[in-house]
Structure formats: structure tokens, C-alpha cells
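All protein chains but one are shown at their positions in the complex.
Per-chain numbering from 1; labels A and B assigned in written order.
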Amino acid sequence: MKRSNSLRKSRNGGIYFYFGDHAIVIALVVFWVALFFTNSAFSSFSNYSAIIKEASIFAVAGIGMTFAVISGVFDLSIASQIALSSVVFTAILPRITPEIPGLGIVLSCVVIIIMGVAMGLINGLLVANLRIPAFITTLAMQMVYRGLAQFVNNSPVPISSLGNEYRSFTATAMEDVVRWQVGGVELFFGRGFGGTRLFGFPLFFYIMIALALIGTVILRKTGIGRNILAIGNSREAAHIAGINVPRTQIITFVMVGLFTAFAGIMMTSHHGSSNYGVPSGTEFTVISAVVLGGTALAGGKGSILNTVIAALFIATISTALTGFGIDNNIHGIFNGAILVFAFSINTIRSYADDAFVKFLANRDIKAIANKTAATK
Amino acid sequence: MEYIELRNIVKTFYGVKALDDVSLSMKKSEVHAVVGENGAGKSTVMKILGGLYFADRGDIYIDGKPRHINNVQAALKNGISVVHQELHYMPELSVAENIYLHDLPVKAGFIDKKTMNKNAQALLDGMNVDIKATTPMSLLSVSEQQMVEIAKALSHDTDIVIMDEPTAALNVKEVDALYGIVAGLKAKGKTVIYISHRLKEIFDICDRVSVLRDGKYMGTRNIGEINQDQLVEMMVGREISQYSTTADHEYGETVLKVRNLTKEGLFSDISFDLHKGEVLGIAGLMGCFREDIVKSLYGLIHPDSGEIELEGQTVYSGSEGVNLISTPRKAIGRGIGYVTEDRKNSGIFALMTARENLTISIMKFLAKFGLVRARSEQELLDDYTAKMNMKYRTPHQRINSLSGGNQQKFILARTLSTNCRVLITLEPTRGIDVGAKSEIFALLEDLAKSGVAIIVISSELQEIISNCHRTLVIFQGALTGEINKEDFEETLIMQCATGNEVFMGKEADGNG
Partner (left out) sequence: MGSHAKRIKTFWLIWDRVGIVAIFLFVAVIFAILEPRVLQPDQLLSVLNRSSWVAVAAIGMTFAICSGGFDLSVGSIFSLSGCLLAKLIMDNGLSTGTAMLITLLVALCCGVLNGLLITKLKIQPFVATLSTMLVFGGVVQTYTKNIGTRIDTEQYERGLSWLGRGAIFGFIPSKIFVVVALFILAIAVYRNTGFGIKVRAVGSNDLAARTSGINADSILVIVYTLTAVTAAMASMLYTSTMQSASPGAGSGFELDAITAVVLGGTALSGGKGNLAGTFIGAFLVAFTKMCLNFISAPEAMHVIVTGAILLLALSISGIKLITQRVVT
């Protein structure tokens, strides 16, 4: 009885070989400290602030993706969603010229968010009603959204004919038009939106933290969030407990669309322009962040704050790689390797666990054998 | 020394002894039955012999030599093939491919389909069943699939054939065919180990019978020297006075009326009443579809015909096409609660906290402006903790770190939180320790006294005997018995569960 107890404990991942739910936090701190002391390029505050800025976009998209992975699915269409948001954002912003400064930006943001929700809704309806695997549905939708983005970008009436003029116009609009007074602090949007600082941190940092907190509250403190967690744990149990599983699945995709829209707005203002091709591959970085952050691949548990930390971690590594002068082209290999690592952590862990259990069992058997030998 | 000898086999699952020092022996070319109640360990023994499980301790001797059987291949090499109770087949492949997948005939690098189909057809014809070898497996009925499963085992042409509940899915004609197959094997000098819940079959075709009870070996008898009652006695083996019977309060008016409920292939013509404050047991052996009957009361299975009346209102009527309880959500809304038998996979949300597990069904009522009020959640938890004596370190503990009994209490509490008037519990004490078992039943009794109508499905007969007012007995999807508390007797229930009909219900309107 005692032996089986000790076996069970280690089987649950318990104490012997434990990455822990918050391993990523420790990893990030260790990594930052190490970089700080070993690399002169990393010993200034501005470097970390640049990393945070880069990471924040992935982190915000990662909040949405965390919902998806927790519910047991992936959304591979988010890069295209960002592309479409970005293109539409830059297309409508110059056309809105209201009296009140800043309102144009706000209205455009609202439009983009509504669009993001709509894209999530479409994905969700397809997945919940057609019963085809989510990853391949979203893979197909990714093409549709990207095609639409190209379409908007090249549409004959408008944008491409404006060319560089248009670009600079957008940039100007974003830089100069928008200037908000908030509690005595001036916030600049536009290229400034990306560049604005508050108490030394980029504005993006605060947006990221705010959205992460909102996401966490939704996940843990609302019926929607609990239902998403529940279907990720067991669809059958959720069904029996009276949860509307298809509807919850749809809401999950809406969540993804919502946060992806925020990421799209941030990405656009970061670059000061749109490009329907730029964020290709973003989905993989985002998924890596979610999985490295400890969200269970099979669904059911996860932490949004850890996703954010993992996004910082990945951004740090990629900045460090660039800092060490490593070929940009290798980043693809690196991204893939991170994914493989993230996805196989559990298996590696269970192999190690099995080995340990075997070791314990052998030891027990030997002890029993010794005992019986001794009593004889 | 006998032909097959199992000596001192011990097998433990997660600290529970499934087999405790079991020794069995079989003679060459006999048909040897192994019987016992649910959970007696029959299937475990056979899985050890068939290479699916490996015994913790003990030895296997065949033909006088010790054998090491650690996987299916090793079992086959030692001349043992198994007809499994669960069907393992590949729906997309043809019957012949399913049978010969382990040993495909090859000619010049390619599969010799002609030979394969011919052999398979010959095998099936020899079994006296009407199945074409080239049909895709998915087009067969369940009983035909079972026959193919038997053909697969025979195709190995081994000296020992184990049949684990081979007739569970067969109809009368096919059972006859099976009898022929078994007789043929015996005539060829092969040994058949036959496991079945249907005692009649054992008396029809077996030479000897060994009995297991609670993982222990109880003895072996020649079929000629024992009758059905004595065999049941050996399987059950307890004195009735061992149990204290509770459930002595009176129950009230009818809450749930089920009439002629039928689902093709699962159960047919089920009728019963459930009363306010009553604890109704449903007994039956594994694979008798008793779970499916109650699942259709909770929207998990949609019946084909019949009627269900809940609190005076028709909630399901096959003829009128009414189904107001077509999903669990709707059933909950009508005051039906359901506690699953598979706690791990369809009961708990393993990675969520204990408190979250409790409140998940009533999030709507705990939220204010969409946000769940932690205080209401905690109040609910405190309330049930006091009522049910639940034990946990903190409310934020993951539920899978609690003991089985406490997990079960949480699931029960979750179901009760929806204010159900009819509570369906499947195997409420499966996999939990003795102390918690009696607590669970004490809780159920309290609930019944407060007016909840309770259905209990349990594989452990003494639980039903000690705790229920009445019990229904199901055999092969049909109601074969309705027994009142005064007449409870384990052997009587077993008689019904193995196919004899007894009706002693108050209304005695059984239509078997």
C-alpha cells in the first residue's frame, strides 16, 4: 500500500521530476540575469524595454491563443487575422477625420475589434458545426483571411494608388493627430503609440499587462472562462454537467479573434504601416509562447500570465541570437526547435517519470527480496 | 500435473488486489468455465493468460513447462488465443483482412488476396455463420462483428482458446453456432476456457466450472455434480444476515413514470415508476445495458420509442416526437441530476480546483455582472462541506489531488447544487474506500428522506440490498425482475440477472 502511494505521487508528476507550473518565470529571470552579466549589449535598460515592446504583440495574441489551447484546440489563422486587421486599419484610418482629435483612432480600433470578433465567430461556427479538426479548419481559413488582406491591400479604388503618400499620411495621422491628456501625462499614438513611454516603460507594456489581467479575470472569474476550462478538461464531463459545449467552443474562437485584433492594432502602430505579408509565422511564435508558458497541450489548464512571460522569454532569445550576430535565417530553425521542445516536454517528462518509477519499483522489490531472505 | 496450471497469481491495480493468490488448473481438451460476480477477477485472470496484463506474482505452467507470457505475441506463441470481451476491430478493413492481419498470406511480394479471402470464407463457413469475407467490417452488425472476432481467434489455430463473454452480443442463432464451434474445438482435442454470465450456457456446454469471488479462488466442480442454485451460492457466498438494511422510511407519490422505453440494440420495453423519497436500485451484470436505460433519462441516449413522464408532465414520447430532455442541459433544467460511473473521464474536471468543480453547473446563479462572486462560491462550498463532510486542504486545490471519495462527494454536491428532484447515480462507490462508501450511502439516504427520488445503479449487490427500497433487475436489455426490500436476497437477484424472471413489485405489472 505504501509503495503504491509513492508510485502514484510520482506518476502525478509530483515531486521528483517537476518542471512546475511556473518554471518559465524562473527561466526568464535566470536568462535575463545571465545576459545582463555576460553580454555588454544587454546591460542597459533600453534593451530590455525593446524586448518588452517586441514581445508585447506576441503576448497579446498569446492571451487569445491561451483560451484556444486551454479548450483543446489551436487557431492557426491568427497571423492572417493580424494581417487583415492591419490592412483594414490603415485603410480606414485616413478616411475617418472627425472633429475631435483621437476619435478617428478610437473608431478605427472599434471597427478592427468588431472585425476580429467576427473572424473568431466564423472560425468557431465552422469548427463547432462541421466537426472537422480545428487546426485544419483554421489552416484553410488562414488562406481566406490572407487572401482578403491582399485583396484590401491591392483593391483598385484606394490604397495602393496612394503608395508612399498614403504611408506617410498614415504615419503622420498616427503621430500627430492623436494626443491624449490622461491624468496630466501626454500619450502619443501612432508611431508614437508604439514609442510612447510611461514611467520609463513602453506604453505597450501597460497595454499588455492590462489585457493579460482582463484575460485572467475572464478565464478564472466568469462563467465563460470556467466553461472553456471545463471543455478543455473533458468535453464529456462538461456535457454531463450541463455546459453547452458547441457554444463554448465558438466563444473560445471569439476570444481568440478579440485579442488577436488588439495584437493587430499594436502591430500596425508598431510598424507605422501595414503589410499583409509581415506577420506570417506569427502563429507559431504565439503557440510556442502559450505552450512554453505551461498551458497543457491537451487542454484543461493554463495561465495567461505565464504565456506573457514565455513571450518575453522567446523575444529575449531571439534578440540575443541577433545580438550574438547569428544569421537571421536560422531563426526559422530556432522557432521550430522551440516548438518541438515545448510539445515534447510532457513526453520527455513521462519518460523520466517512468524511469524513476521503475527505479523505485526495483528498489522496493529488492528490499522485499532482501527482507524475505533475511527472515528465512 | 494438469495441462494448464496457474499458480498463486497475484495482481494489484493501484493498491487494490484484483487477484489474490489465485490458482487454477484446466485439463487438456475440456471446456472449462470460469464464473464469478462483477469484479471477481475472471477477466483479469484471462488477460494475464492472454498476455494483456502481467501478473505481479505467480507462475503459469502449460504442458508441464513454466511459461513467460508478457505480451499478445508471446501468448500466441505459447498456443493461447483470446476472444476479447471488448471488440477490437478495424472498421475500414474487410472481414478477411481483419481476421488475417496478423499473418497475411504473401505471394511474390504482394498480398495473396484470393487465398486470404478463400481461407477466411472457409473459416467462417466452418463456423456456420453467414458472413461474406470480403464485406467491410463496418457494415456488419455487432453480433456479426463478434463472430468475426471469434473467427480471428480461431485463425491462429492454437491449442487453447479463451472466450471472454463471447455471447454478450450474440442472438440465439449465433449462440447455437458458437455451441457448435466449441464442440468442434473440443473434438479436435483443444482446450476452451469459457467465461460467461449466462449460467445456462455453462451447464449446456462446459465440463467443469471454477468459481472466483472477490479475487479469490473458491473451487472447481464437475458440471454433473452441481446445480444452478449451488453455483450461484458459490459465486455469492455470503449470508444475507450480514447486511443491515436501511431505507426504512416510507416513500411518497410517483415522480417519474417510464413506459415501454425502447432503444434498438440496447434495451427494450422498459417500464417502471419512481417515487418521491424512494431509493430504487437497478441491478444486472456487466453488459446488460442497465446504464443505457438511465442515460436515456438524462439526454445522453435518445430512445426510439416509449414514454417518460416527469412530475405529471410528459417529457418524452416516442409516438408524439416530444423530447424535453434531449440534452443534459435540458434534463438539469427539469430537475434531473446525474452522477457518472466514470468519475475520472466524465465526472471531474481534473485540472480545475475543487471549488471550481463544485460550482461549474450553476455559474449563472453565482455571477453578478458576469463576474463570479467569490463569496457566493465559498458560501456554497462551505455549505456542502458541512453537509457532506468533504475533506480538502484549500478550496484552490486541484480536484485530482483529492481522494476518490472526496472527488465523488464533490461531483454529488455539484449535481445537488442544481436542485434536482430526481437523482441518478451510477456506481456511486466505485473506486473509493470503505469508510467513504458508507458515508455516500448515508448521504443518499438523507437526500431520499428529504424527498429526492434516487436511482442507484451498482455492480455490488450488497449495496443495493442494504440501501434500496426496491430493485429492478436487467438482463440483456430487458426487465427480468422487480423485487421489494422484504424479498431481497442475493441469490434471487442473481437468478434474475442471469435470465430468470421474477416480479414481486407492488404493481406487479411486469410484462417481461
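Just so it is clear, a residue touches a chain if its C-beta (ideal position, glycine included) is under 8 Å from a C-beta of that chain, and two chains touch if they have at least 3 such contacts.
No experiment lies behind these values; they were computed from the predicted model shown.
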Of the candidates A:44, A:154 or A:362, the residue in contact with the absent chain is A:154
For the chain left off this view, which of B:7, B:67 or B:113 is in contact with it?
-> B:113
Listed residues A:29, A:132, A:214 or A:355, member touching the removed chain = A:132
So that we can see where the missing chain sits, which residues of subunit A does it touch?
-> 126, 130-133, 135-137, 139-144, 146-151, 153-154, 281, 284, 297, 327, 329-337, 339-340, 343-344, 347-348
Considering the entire assembly, which residues of subunit B contact the chain that has been omitted?
-> 52, 72-73, 76, 84, 88-93, 97, 101-102, 104, 106, 109-111, 113, 152, 304
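To be clear about the criterion, only the chains that are shown with their structure count from here on.
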Given the complex, residues on subunit A that touch subunit B span 1, 4-5, 8, 12, 217, 221-224, 226-227, 229-230, 232-234, 236-244, 296, 300-301
Okay, in this complex, where on subunit B does subunit A touch?
-> 12, 14-15, 298, 300, 327-329, 332, 338, 340, 345-352, 356, 359-361, 363-364, 367, 370-372, 374, 400-401, 414, 418
